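For this view, one protein chain was removed and the others were kept in their places.
Think of it as A and B in the order they're written, each chain with its own count starting at 1.
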Amino acid sequence: MTRMLLAAAAAVVLALPAGAQNWKPTKPVNIIVPWAAGGSTDQVIRVVAGELEDALGQKFVVVNQPGASGSIGTKSVLEAPKDGYTWASGAAGDVGSYRVTGLLDTGMADWHFYLAIANVSVVGVGAATPYKDFKEFVDLLKARGDGIPVATAGISSAAHNAMELLVKLNPGMKYKHVTYDGGNPAVIAVASGEAHATAQLASEQAEMIRAKRVRPLAVLAGKPLTLDGYGDIPPVTNWLPNFVSAANYFGMWAHKDTPKEVIETMNQVWSSKIANSAKLRAYATARGAAFDPSSGAEAHKRGFAMVQEISWNYFDAGKAKLDPSTVGIPRPAK
Amino acid sequence: MIPTRQSKRDFLAGVFFALLGLGIVAEAQRIPAMTSGGTGLYTWPGLVPSFHGAIVLLLSLALIWRSTRQGGHRLGTGETVFERAGTPFRTMLVTLVLCLAFALVAVGRLPFWLASFAFLSASFIVLGWEEWRDAGTTRRSLVKVLAIAAAVAIGVHYVFQELFLVRLP
Partner (left out) sequence: MFEGLEAFGRSLAAYATFDAVFTMLWSSLLGVVIGALPGLTATMGVALMTTLTFKMKASEAILVLICTYVGAIYGGSRSAILLNIPGTPASAASCLDGHALAKQGLAGRAMGIATSGSILGTWIGMLALALFTPVLGNVALDFGSYEFFWLAVFGIVISGNLTGGDPLKGWIIGFLGLFVAGIGQEPVHAYIRFTFGFADLSGGISLIPALVGAFGFAEVLAVLGSPKQKAIINAFDSVIPRLKDVFQYWRTIVRSGAIGTFIGIVPGVGEDVAAWSSYAAAKRFSKERDKFGKGSIEGLMAAETGDNACVPGAVIPVLTLAIPGSAPAAVLLAAMLIHGVRAGPMIMIESPQFVYDVVAMMLLASIGILIYGLVLTKALVKVLLVPREIVMPIVFVLCLVGSFAIASRMFDVWVMLSFGVIGYVLRQLDFPMAPLVLGIVLGDLLDKNLVRGLVLAEGDVTAFFTRPICIVLWLLVAAILLSRVPGIESRIRSLAARWART
């Protein structure tokens, strides 16, 4: 009996490493996109889902659960069985700061991150507006900013975060915050002239920039952004040398209690398949995003940088529900 | 004047919606003004709901007024307000109970195909029993409805879960 138990234990131990690399999903896997179909998260995740299907030989189904700034869909993943068959997705910066925005009781530590592309914000203005470059734009916002409408996808959207960051770096700068139903409607508002500017993601503005209906003034990053069919967008550091901003990484994540073999298999798929995906790379290039997959500790580190930035922006603007440092989010080092 | 059943129903509905409208307006007043962000009072989140609530309240008062002119407020006299006794009403109540039991109790605890099979066969039997008994076809009908229930349960499972990849509860 003892011998049999020992043999069984040995078999389990021996089987583990093999099993660890080989999670074979036996039914379709759901990826919950907590935003509407067709949005920036949805687009990236659909490409990723297609690649994962190839790698794991099982359907990856994208389920859209929009509502309450992505917290509805994320909440339902938190409540789902943690068996690797239900994944959450979106921008790492959002999920990590839900505690600070008071929308949902979750943080970075609750998840294993798999990040695919980095989206950057671009300050874009309507073709008919007079602003020639970023400096003129900031000067005007300083002079009579509360009369200049800036379109965003709402509280805690990419453009709102970016604008708050710019306000912090340019004391005295103001803007009239006009909220839309999503990134794309915000960009349309700029193209139609209803709003003067936006700071939504480059991927959301790419088409309008190429069509010359939106004029990009600066990319909120340290180096220029090359957009297919347009050219280079100058970095904001040309005007604000001390501007530091983390990149906002988009991807998917599983709850921390997900079985180990799922995580290990996905780590491997991520570094072998996703990291070399031609389709994802082509998608990123066309949309003005950076193709830069990561998983494990590296993904966590990249996501956390953005979480720190967003959380403290909120806190400094007096819009946070609590002090970020009380939930393990220290102020970003300068 | 004998109040009609319609006017009594209108009176009750009017009172209900008037209270609802009032409730909406009252709840909206609890929403803070939120002018700290530099925006005017017109962005107050309670503005539009207060308006809708007030309109519901006004229209409901109009309904109450109309029904009282027909005597709807005199609830004690005349016909009953609702038909409660008849067989159809009982059937409706039984259906409602079955549906709620299925949706709130069985779904989530049992696999969906089993839950839907159980619900369908139970409903078919409860709704059809008397007729079968009168026609003397109890056994044959029973077999038939169980087969239908099984086919539908499996069909729904197949179409949604396998074909359209929707995970069922």
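One rule holds for everything that comes next: a residue touches a chain if its C-beta (ideal position, glycine included) is under 8 Å from a C-beta of that chain, and two chains touch if they have at least 3 such contacts.
Since the structure is predicted, the reported quantities are computational estimates derived from the model, not experimental observations.
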Interface partners of the hidden chain - shown chains only, full complex considered: A, B
Contacting the left-out chain in the complete assembly, out of A:63, A:217, A:236 or A:252: A:63
Touch list for chain A against the chain that is not drawn: 30, 32, 36-39, 42-43, 46-47, 49-50, 53, 60-69, 71-73, 75-76, 101, 103, 147, 149, 154-156, 176-181, 184-185, 188-189, 191-192, 194-195, 207-208, 210-211, 213, 229, 282-283, 286-287
In chain B, positions touching the absent partner: 6, 9-10, 12-13, 17, 20, 24, 27-28, 31-32, 34, 37, 39-43, 45-49, 52-53, 55-56, 59-60, 62-63, 66, 82, 86, 88-89, 91-92, 95-96, 98-100, 102-104, 107-108, 112, 116, 119-120, 123-124, 127-128, 131, 145, 148, 152-153, 156, 159-160, 164-169
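One rule holds in what follows: only the chains that are shown with their structure count from here on.
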Complex contacts: residues of chain A adjacent to chain B: 28, 30, 59, 61, 63, 146, 174, 177, 318
Complex contacts: residues of chain B adjacent to chain A: 36-39, 165-167
